[in-house]
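Note that one protein chain of the assembly has been removed; the remaining protein chains are unaltered in position.
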Amino acid sequence: MRILFLGDVMGRSGRRAVTDHLPDLKRRYQFDFVIINGENASHGRGLTEKHFECLLEAGADMVTLGDHAFDQRETLGVIARDNRLLRPINMSDAAPGRGAMLYDAPNGQRVLVVNALGRVFMNPIDDPFYAVEKAIADCPLGDVADAVIVDFHAEATSEMQAMGQFLDGRASLVVGTHTHIPTADHRVLKGGTGLMSDAGMCGDYDSVIGMDAEEPVNRFVTGMTRERFTPADVDPSVCGVVIETDNRTGLCTSIQPLRVGGSIGQALPEFD
Amino acid sequence: MRILFLGDVMGRSGRRAVTDHLPDLKRRYQFDFVIINGENASHGRGLTEKHFECLLEAGADMVTLGDHAFDQRETLGVIARDNRLLRPINMSDAAPGRGAMLYDAPNGQRVLVVNALGRVFMNPIDDPFYAVEKAIADCPLGDVADAVIVDFHAEATSEMQAMGQFLDGRASLVVGTHTHIPTADHRVLKGGTGLMSDAGMCGDYDSVIGMDAEEPVNRFVTGMTRERFTPADVDPSVCGVVIETDNRTGLCTSIQPLRVGGSIGQALPEFD
Amino acid sequence: MRILFLGDVMGRSGRRAVTDHLPDLKRRYQFDFVIINGENASHGRGLTEKHFECLLEAGADMVTLGDHAFDQRETLGVIARDNRLLRPINMSDAAPGRGAMLYDAPNGQRVLVVNALGRVFMNPIDDPFYAVEKAIADCPLGDVADAVIVDFHAEATSEMQAMGQFLDGRASLVVGTHTHIPTADHRVLKGGTGLMSDAGMCGDYDSVIGMDAEEPVNRFVTGMTRERFTPADVDPSVCGVVIETDNRTGLCTSIQPLRVGGSIGQALPEFD
Partner (left out) sequence: MRILFLGDVMGRSGRRAVTDHLPDLKRRYQFDFVIINGENASHGRGLTEKHFECLLEAGADMVTLGDHAFDQRETLGVIARDNRLLRPINMSDAAPGRGAMLYDAPNGQRVLVVNALGRVFMNPIDDPFYAVEKAIADCPLGDVADAVIVDFHAEATSEMQAMGQFLDGRASLVVGTHTHIPTADHRVLKGGTGLMSDAGMCGDYDSVIGMDAEEPVNRFVTGMTRERFTPADVDPSVCGVVIETDNRTGLCTSIQPLRVGGSIGQALPEFD
């Protein structure tokens, strides 16, 4: 399978970048399945129903979330109704929705997607290692699932790398989200799992992780709040990662970054 | 000028990667100045005098540090004697050594290097924005300094990006260290400052941020300590960033990643 | 001198407790100077001008703040105009107002009050030890000041105790605020400084640190937000500490807790 994963969509400019580029990218590269992290799609804070639909219309097969999952209260209802939306699996049982789901891709193959939250430098939450392992054990790769994609929404590179090593051989891709900066460490681990510490954000990089730079810089420099954060909205990029999987084992055979548009260095995948 | 910056050297394998590759790289690309972050060069914890000299012999013009600056007590003496070693500038006055220095490059040009520690998700320390701004004000770019390089040793991408935006037009390069994962967001900001969130580590990437994966994974999965961390030592990479500066303004004219050896995707700079 | 210090006033119930009890307490115990921490007086978030005046009218000679200093924007103007209001001294130079002030008590004696923020488990900020030491050096106890009172607004008991030990012999009282729970460790250190880790809050203790318990418990148990926090408002206490100082040295000769009203154990000072 050929799978595209796009990182945190940041506000209007992030949505615009996805809408502008994803249809062309799908046509050109014939992705079998497209996943988008949408936790910041609505003004940087959560995901409204309208913006969820906007991501689906642009070409996402499903959407993942993160620590901002329920910043918009209407998401509570959307996720209860529509299983194309996942929230982190290690949230409490009181959270609506689910954190893992086996999807039927348009080509008939089955893709297990798991969304999980890290704990290092983040709010207290239950063990993501345990929760992700359990979800994968229920739909083993190469057996029940043709591909297993883990969106690990984490701050610390140590926790991210440990998740990748922990799942090596059991997932097709372990990809980080949340830092809003794409990493250049994409590689296939020894056991066949593709790993990339962060997919990067879909948004305007002439900013502070997607927010117009002025107020974040002001707060760092003065310690004082002057105004609200506003997503930067000039020249956005689409950022993510593309993997190919072995149809028999489901393991990763290639992993390549994708960065299109905006002020950041461009990267397009190449296939044989 | 053409300047090479290499990220956190991690233990023996990191030192080996530098020793194996840096002389060739210097010969091939004719760097005018080479900076290495050495905070983890000695078993992952600090920098002994012997390993400091090892980095200089391999080709570094000077060495920066980070939160592990004084993990090895002998570093207190080394830094007091040898100004080719910098520790973060926003440490207390009780720390020996200095955090900024104007160096004479071998070609006669002057390079201001500033080393600073971030505060978000890190130990309490004084304001890095204030300290770095002051150091640069003392040696302005394009006036006193032909290049200004800021090694911002930080955890959070927000603080890193804010530092870059804050210094845009006043530094040649703002580069992050500490996360041990190279980012793919290298770019020249509007004011002419090169920015890259993390240079990545010099060490073995088949690991958890340079440490053999077994014990970190064990700790994340069980919460229990079984043994000490040991730097991974099989197949290390050299990781960093290369910039070119305008000889008149000192601003960045190109920024390119460098990744050589090991299990990570390779990247070599290209010059006209 | 006989000085009363009251901890964080929490919303309407906290203000009510102060208004109800402070005038009687002043009459009964003849305090020479009264300090109140008002950082939560307005709905738990900051201090409006109206509520600042309410605390003064109830009997405060001046008011200190904390991490919530500027939650209400109007406080920026109030503090610029009225030096009976202090904000933490280790905030940035961009913050209006001041963090230390030598007051003339009604009886003609001079009281230096210093307000500072801790850093452990709190937001990044500059070194409180350095800032407080400098403020006291400018108005030494027993020389310029008849009493030196330090309101150290801190989370960690380690940092709090260290501040007390650091200032032992140089301050009349080092008292903590911010945890909203009174401690029972009030004592006079060897050098003559009174120390109490936290003065406790003025507010309703049948709560979670002053907030009606339902929503905080809900968030801890489910990880989900249901509604806003609301200050508990049934049966509030006034909480603080009383010291007596030596008129010659300014050092502490006695330190006693004060807890009046509400659901918490009562404590009234006794004097010879």
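Should a chain be cited, it is by its letter among A, B and C, assigned in written order, with residues numbered from 1 in that chain.
Everything below uses one rule, namely that contacts are C-beta pairs under 8 Å (C-beta built on N, C-alpha and C of every residue); 3 or more make two chains touch, one makes a residue touch a chain.
As the structure is a computational prediction, the values presented were derived from the model and not from experiment.
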Partners of the unshown chain among those that are drawn: A, B, C
Contact with the hidden chain (one of B:3, B:91 or B:195): B:91
Touching the absent chain when the full complex is considered, from B:222, B:247 or B:266: B:222
Contact with the hidden chain (one of C:89, C:189 or C:202): C:189
Candidates C:161, C:230 or C:253 - the one touching the absent chain: C:161
In chain C, positions touching the absent partner: 121, 129-130, 155-163, 165-166, 179-187, 189-190, 197-198, 200, 205-209, 213, 216-217, 220-221, 257, 259, 263-265, 267
Positions on chain B contacted by the hidden chain, ascending: 70, 91-92, 94-95, 123, 125, 221-225
Chain A residues touching the omitted chain (full complex): 92, 119-120, 124-127, 130
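Going forward, only the chains that are shown with their structure count from here on.
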Third chains touching both chain C and chain A: B
Most heavily contacting chain pair (counted by C-beta pairs in contact): A-B
Length of the line joining the C-alpha centres of chain B and chain C, rounded to whole Å: 43
Shared interface positions of chain B, touching two or more other chains: 130
